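Shown here: the complex without one of its protein chains, the others still in place.
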């Protein structure tokens, strides 16, 4: 079986593994207070062109989301999210388990827009019984979204403006950020994100690391006491250096972007093959997640040899599925799949 | 600097790293539902001589503690712990952050006894306003304790009996379990723990792994739905196999016990050197944590070359400190310290 | 100003006040462990024709909802509710503040149906990554709903069957239960509710009491330790007898139903007047909440003399509003409003 079902089917990029081995018997202090973490944070601040940013390393995406959100909100405040948002659907209610309501709103291909946020905020403050409802205080978006779509520069600027106008925090989940930044239609970069988000993270788990997300905090209010929250939520790795070492490697010599581009190049190749075959896309995007609509009969045959992720039924004989590429995808596997597609 | 301050200053045992490298580009499903995790769980069940046990792998100790405790308790129930217990002191209130009170009681060298538990339980149920107080439902102990001390067979049997008599769960934190089982005065083994605890964990982070704790659940009530809690608490690693691979390695060819014995042998050597030098111990134990009471003047000199952990002031000119050994400790470093000790 | 905006604009029914006065200097034990509470519970069990029911008295509706829900759910479990449900919209996230997600689903005039619950439950258990989503465990409905609509006998039977089939708890919020039971199209009664719900409550705050809701628990699992939860959520009144005294009064000589009928009779009268005037209803119902759609110009005039509750804009010149009657509504006030309506 060749797996395309997600972007975390393998271990880490060989350079990451090499650095892990090389530093294995070094003695360092625990809990992220070592030179590797400091260096990695420095590299990320540099990549963001802002040396005032706070950078923290967490093990995974759910952990990053719940830690950031709990650190930002008081008990009566909630976080606005697209209904399809990861925090609203796929984290077993982690945000609620910490006491905060996810204020979900309809989305377009996984995206929120500034108008929705403004409408929701104004509806709250103009409600006579506003104190009987949860106060919106943070906006959660992801880029790429769950549907692999991207926000434009303008869309982020608008979201950021609205958030600042009303005192809301803008938080971007960047679990697949590399695959967004490397997409042909991407308009964003790290300095832009640092300027427009209050907090965001750069995903490592899906982009070359064994695990790890780099949380970047721009807003001073959110920097205060953040490490207490990491510890309390169970996210403070005893051997914190493991995170530092991985992000050091990813942010040296542009590795993070290079391996992201690899995934995108293969995704484009595969996407074209589906389209040429006459399989339309459930959602248009140019990132590493591809959502072709495929006849069920073909899917069955594909499934004997290739792992993919079932997305949703489209009609009686067609389904949308997800194929992912990643830093680890072998071109020969993509080529084999393309070849097979022609014959099915 | 040579660090003895804790047992997580290095990476992982070379065999663990080797296996990580070897399996790096394998494709597996995520979230711990892969063959490595299944195999590792199988090996642990075998080591415990009980094939009905549920085994789950979590990244760290605080995460394991909070996940187990939250999965076990309803909102009105609390967990009994020694005042010195890790959950009571060093987890930034993680248990409370999930809504549960830690019912702390005085300890003797880090240990609880069955009599204390019974007394606390009876005081609760005999209180006229018992519903105004937190209901004790779980007993948390660690072995070795925070002071490196061990429970005897009899002590665990008594705790287990009392807990079963009153419907309490017995939970053992085994973050350093290997260093307990390998101690010269140890009376316990894994099958015994499986029979007497409702749930316990086998620490990997401090015993040869990069990170990871294997939670072993014996009580049927606690097995139900446990994976939901792992996910909700942010502990479900996307590349769950990393945990499986590490525990596979540790539980093949007795590696876990062998490397634990190494740490104990060096601890014994170092402990003897302190005693010979005339430095008494704050607490008597035979595990990998050593708590000598040392003149401050000597400490200052030691501190220029060796990392240790400050524990507490004993009198105006003496302090108790902690030195740890581990699977990674080099004998030459211990010898050098012993040599230096003679000269200070 | 004559207020019709809600059903809690006045104090308590004169008979309730009389009994409060009469018993004022009696000495009783605190926290609901007095003879009045015992007697009131007995009367309610009798009215429900089931002497095994647990009956507890709480001060208000939000408190009742959060206490029942938190007592019923483990941390990974959620409660299904109509999007319009009070717990989802108007309790400042009280349920989430205790760690539980409200799983909201679309509604029809405030109601859920058994098919929706089954679909949601099956979607959960058939999801490959079900452990990444909140487990549905309780279904919350209210009768009358937020829109004043009622469940039929058949609808409750179906909901109850589905819940029992899948191990879900059925919980009915009866903050306005009296006004449901007294409606001309009502098909339910207390014994039926006791048989089909796992837990429900009989609202006093809106039906003749100063405050108070009587929580009736039929399911044995939910009875256990319930008083701990009342205390923990801040709902255990020191002078618990105040609740007992009020419900004693309401459940003697059929007072609860009589005063409910009064409200319904006046609601019917007022509803007819709106319809005769040519104002259609936003929602059809026969309970104490009336939702006429009224020209804005008329509303403005009405607002000078009568309090009503703004519901929603219907078109550019019409709005839906809410008028409530209650046990306290004076017929002369209704008549005056009807007279004025004719002239506007």
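Letters A, B and C mark the chains in the order given here, with residues in each chain numbered from 1 onward.
Assume contacts are C-beta pairs under 8 Å (C-beta built on N, C-alpha and C of every residue); 3 or more make two chains touch, one makes a residue touch a chain.
Quick caveat: nothing in here was measured; it's all calculated off a predicted structure.
Note on the undisplayed chain: of the listed residues C:110, C:148, C:178 or C:235, the one touching it is C:235.
Remark: the omitted chain is touched by one listed residue; of B:32, B:60 or B:78 this is B:78. In the complete assembly, the contact with the undisplayed chain comes from B:97, out of B:97, B:232, B:246 or B:333. Mapped onto chain A, contacts with the missing chain fall at residues 31, 70-71, 74-76, 98-99, 129, 131-132, 135, 225, 227-232, 236.
In the full complex, chain B contacts the hidden chain through residues 75-76, 78, 89-93, 96-102, 128-129, 131-134, 310.
Remark: the residues of chain C touching the chain excluded from display are 1-3, 5-6, 8-12, 14, 17, 20-21, 23-30, 59-63, 66-67, 91-94, 97-98, 205-206, 210-211, 228, 231-239, 242, 307, 328.
One rule holds for everything that comes next: only the chains that are shown with their structure count from here on.
A straight line joining the Cα centres of chain A and chain C is 42 Å long.
With centres defined as mean CA coordinates, chain C is found 50 Å away from chain B.
With centres taken as mean Cα positions, chain B sits 33 Å from chain A. Along chain C, residues 75-76, 98-99, 129, 131-132 each make contact with two or more other chains.
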